[in-house]
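A single protein chain has been omitted from the complex, and every remaining protein chain is retained in its original position.
So, chain A:
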């Protein structure tokens, strides 16, 4: 291990020891108590597990035509992976061995970055694997890259880096999955850098096992006229928190953040997003929706920061929430910080139950009340899923999301 990599690790570890896990006294962590993780996993919760053996194909997305990269319990599995030629996709573990200086770039650590916490520090100190993706100028990956993070309990720290050259293009599908009954933690950081004119479509599908905790951080830095689209889906896990920091750093950059939570029983999911308009003529669109059943708890905090020089900013944010149960809870907060006058910023939040007039209308057409509720719930959530251009992913998520809600009887028909 080169000295500089070791330095990064040490700095991060010190920061982790100092910061520990955030408490609910911190405004950014008010509704999500990460200290539960040490209660669930023990004092040494951060210790990583061995790779072990797992049937990974069982977790695949049906009919998805893509390159694959598989991580089992946080370790790259070359046997089940199929990597494209022509662009550089390597495992962080291999990079650390072959070119430690380059791996430092990926693990680069800024303890003061917004929404950074001891969890991010632990990741920088302990991540031993992840995906390193470099696409050179004017190159487009012919098929999407599907990255599966499959676990059977225990803790893993993963670090993924995506760097796109000028006018490069890629679609990445990150899928977090497990079917085990153990508790565990996935601590995952993705750093994305887009050069001028680059385009990245990013699916982040959180379908962890029932007792798994999930900590995610997506940090995106964009240059001129680049575009970034995120489809963030929260279906699985017990306790999940993700932070998305999207910086529009040069003129003409645009981002679309789409989020869907479908939660039941005692699930908890929290997304804090921060879009920074740091340059003129940038555009951001953010649409988050949550369907909450049982005693589940959703948290959405969407911050838009428009810098002084970021004139002609065009920003719109909407967050809609559907509560299917009187015991479900949503805490939602849009935050706008605008430091110039020449901007267009729209935002809106709704929280509600199924519409009684719509329900009555459907039942007068012979639809049973139960089925009418399903149709309306489906329609509500599908507004986000309809934005997914990858049909195989969309179909997969529709099925996974609605199998969680009781008595969806004719999903196939609704999908038509």
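Everything that follows uses one rule, which is that a residue touches a chain if its C-beta (ideal position, glycine included) is under 8 Å from a C-beta of that chain, and two chains touch if they have at least 3 such contacts; residues count from 1.
Following the convention adopted for this analysis, contacts and distances are computed from a predicted model.
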Tell me the UniProt protein name of the chain this structure doesn't show, selecting from "Outer membrane protein with beta-barrel domain", "RNA polymerase sigma-70 region 4 domain-containing protein", "ABC transporter permease" or "Fe-S cluster assembly ATP-binding protein". "Fe-S cluster assembly ATP-binding protein"
Please identify which residue in A:4, A:97, A:363 or A:403 touches the non-displayed chain. A:363
Chain A residues touching the chain left out here are 355-358, 360-369, 371, 375-376, 378-380, 382-383, 410, 413-414, 416
